[in-house]
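So that we are looking at the same thing, I have put the structure below in structure tokens.
All protein chains but one are shown in place.
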Amino acid sequence: MTKIILDGREVEADPKKPLIAACHQHAAHVPMYCYHPGLSPVGSCRICQVEVKQGEMPARVTVACRTPVAEGMIVNTEAPKAHEARRQCLEFLLKNHPLDCPICDKAGECDLQDYSFAEGQGQGRSVEPRRKLEKRKSLGDVIVLDQERCILCSRCVRFFEEIPKKAQLTVAGLGSRSYITTFADRPLEGNYQGNVADICPVGALTLKEFRFQARVWNLTKAPSTCGECSRGCSITVEVLRRQEVKRLRPRPNPQVNRYWMCDHGRFSFDGLNTPGRLAGALVRGTRGLEPLEPHTALDALANLMRVHGAPLVVASPWLTQEEGKLLAALAGEATFVSPPPSALKDDLLHTGDPCPNRRGLSELGFAPLAAAEALTKLAGQGFALLVGERIGALLGREALATLPAGLRLVVLDTHPLDVPASELELGVPNAVERTGTWLNVDGIEGRLSIARSAPPGVAPLTRTLEELARRATPAEAAR
Amino acid sequence: MTRETYLLSRTALPNSHTLDVYRAHGGYRALEKILKGGYTPAQVIQLVKDSGLRGRGGAGFSTGLKWSFMPDPAKDPRPRYLAVNADESEPGTCKDRVLMEKDPHGLVEGVLIACFAMRVQAAYIYVRGEYRLPHDRVAAAVAEARKAGLVGKNILGTDFSCEIFMHKGAGAYICGEETGLMESLEGKRGHPRPKPPFPAGFGLWGQPTTVNNVETLQNVPFVIDRGPDWFKTMGTPKSPGNVLVGISGHVERPGVYEVPLGLSARTLLEEYAGGIWKGRKLKAWIPGGSSTGLLPASAIDVKMDHDGLREAGSMLGTVSMIFLDETACTVRAMKVISRFYDHESCGQCSQCREGTQWLAQIFARLEHGQGRMEDIELLSSLANGMAPAKTICALADAAAIPTHAIVKNFRAELEAHVTHKGCPLADAHAPHELEEAHA
Partner (left out) sequence: MSKLEVLPQKLRDEFTELATHYPLKSSALIPALHRCQEELGGWLTPDILEACAEFFGLEPVEVFGVASFYPMFKLRPVGKHLVSVCHNIACNLRGAEEILAAACQAAGAKPGHVSPDGRFTVERVECQGACTAAPMLVLDGVFHENLTPDQVGTLLGSVK
């Protein structure tokens, strides 16, 4: 590590990275557009200006993304000359940039807005007409491009070249006539398109899915982990007005997903918003499933366990380690549904295994079963538990409906299942409504946190299982 | 007045571009001297250093010093290259063209000597795409030289081998910038690279590379053949040798002339170019290509060498002098010049991409009667935002310098365009300028 003086503090800088990385690592604010820590540096936007003094040379203002760190270098990110250089840069960028903020999705998380507010001037001096380019260019199913907003940072071009390693976008033309485009108006392809909307510093590349959906300052955000495959990319879950999950975005994690996530995971949040939640508990009565107080339902379940013994448990692979441990202690036979491999497997992030916690559950002793195997096993049981979000969907409602009514099936899922075999159903929180841990394909922990409250009457599954365990102890049973 | 010339000494001969004529007039003598005379590469570099030869592509950097930046092959055994910058695109400049068309073997020999000195085995001659005849003449010379055992393996029976490849550009001025040239040679958009790293450490395909201008290289055989001391008898101590000056614009005899560095601009205008044409008076002039900006008539006695022009607040550049008479409009000239930089900016750097367009728009408004007084301060302010040294390459500086120059030297004319709401000099009979759209 190299020692430099950064804004008056002596800090250690990684000599393999440019100066800007050290600045950010030590919380020194340096604006950036073309630089992105996950991509190769270019040095073209010229916004990351800092003042640097090395040895006997006079202090100079230079771009931090192309400056190697050197022992004893004195860096001042707040030097007046650096601020002036950034102000000039911003004025140039705003000369052609359309004043779209009122209708632009990026407002509120836009680097051009943010840096202009911090470093720019209140009013531009240009009276020249702005350049005219395509404003709503569809680049396929995922991305829409507004060429006028583009500040030509080329992050999107480099992303496709360097991450999925197949160029799909280019800067075309020359000079002030430059623009971003695909070849012959072809749509973008692949499972990683959404990332360019994240890394675009302005609202030039935006998600069709998110277009006009929400103002970002109305979104509450919570860190979490994607559950669509066993990579377990770190994500941020963003919820609008505490109700709908509106967006998932990757969260930097150098060990797992670096800065990226796949489109499949990114757009998988619809299921988290499906209405008709199982809020509380249901019990099968004479006229079908009827509401029941959750604690009464727990009593009933505890009773079933006393009478019929520890059940066959068929769990969802979305179960967390915390839930799994508690469930394993209650199970007679612990299994989880192993869905078929996904064709989305690639060399980048998607593992092809649609289970977020296969490894964790396996380590806890849960045996994997294909859905068909699980159904066969269930058919031969007298009493079984289906536990965890999506368990109904994984086994298939139609298939479950064929199970004999005599099988005393207890279902703990997010939505009611209501098949003839189900005797008792309890609501559980989904992945954005609870805390917990999954182990990804490499055994790395991915944590969940609460982005939104579970519906009223739905307790965390861990608490439900603890309550169940308490009821099942002889002392409790005696009561 | 006879002043010694050498660069153009063969160009008036019939078939000067052929090997026979070249050889009959001292050609390849320098190469033979080096290869047969047991010179080491280091000795050749030293000779060029001693001569004081400075680059003729516009930057004026010491050629021998540049060559010495190439790493020691014992320490860095990677393949290494020479790239010849024949992209000549600076407005006003057409002198490399003369050398390539009329003395292409001079370039070949200069290239071979440079490759020997820097221990390079492959040279690429990057010719601007529009220069068909110069390209074809040089290609033919390379082919002739190859046939004569002067290019390729074991040149003149020694263990010095050197390949020379021709390569065409496709019309972008920025590919005359050495790192833009390298990107273009590699088959990419001609985006200049930030420096450091410098070409000698990271050049073509990431390998050590030196980029030299055509005229610079064509000086080399003379330096070797006749010696550094001879070279220093011409020009000035800090700018020795002769240079090809291109004189164009409102003069009687536009042309490319070979002159020693250090003559006054007045001498060049009057003695070589016959003075301002049509009996008119000098109003403004450019010393070294459009990037060097307009100077007032009062500066005409400046010495045309690196220091003389620097002291006058300008640059020697490509020594391409352009003269404006009293009927010409400096604002119109800047409209044309600023339009050029707007067209040629590669577009990477924010200040250059937007700034060159902005400057061009302002000059166009001023010329066409939509200028405002505050535009004059704005021009200076924008030029200050673009340069010096704020961008990856010096194109932003090339646009900023002439902007500063017109504000400094011709402010009254700018102001007149505002008060007059148009060009006071516009000829009422001149055709309305046709639309700007490029194809």
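So that you can tell them apart, the chains are marked A and B in the order they are listed, and the count of residues begins at 1 in each.
Just so we're on the same page, a contact is a pair of C-beta atoms (placed from the backbone, for glycine too) under 8 Å apart; a residue touches a chain by one contact, two chains touch by 3 or more.
Just so it is clear, the model here is predicted, and its values are computed rather than measured.
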item	value
Full-complex contact with the absent chain, from B:Thr18, B:Thr63 or B:Ser89	B:Ser89
Given B:Ala333, B:Cys349, B:Leu395 or B:Val418, the one touching the chain that is not displayed	B:Ala333
Residue of B:Tyr6, B:Trp67 or B:Tyr131 touching the missing chain in the full complex	B:Tyr131
Absent chain, residues of chain A that touch it	166-174, 181-184
Residues belonging to chain B that touch the chain removed from view	79, 88-94, 97, 128-133, 165, 167-173, 184-190, 205, 246-250, 254-256, 286, 290, 320, 322, 324, 328, 332-333, 336-337, 340, 343-344, 346, 430-431, 433-439
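FYI, only the chains that are shown with their structure count from here on.
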item	value
Chain A and chain B: spacing of chain centres that average the CA atoms, whole Å	54
Chain B-facing residues of chain A, complex	42-47, 61, 63, 66, 85, 88-89, 91-93, 95-96, 125-126, 128, 151-152, 171, 173-178
Complex interface listing, chain B residues touching chain A	172, 189, 191, 194, 342-351, 353-358, 361-362, 378, 381, 384-385, 390-392
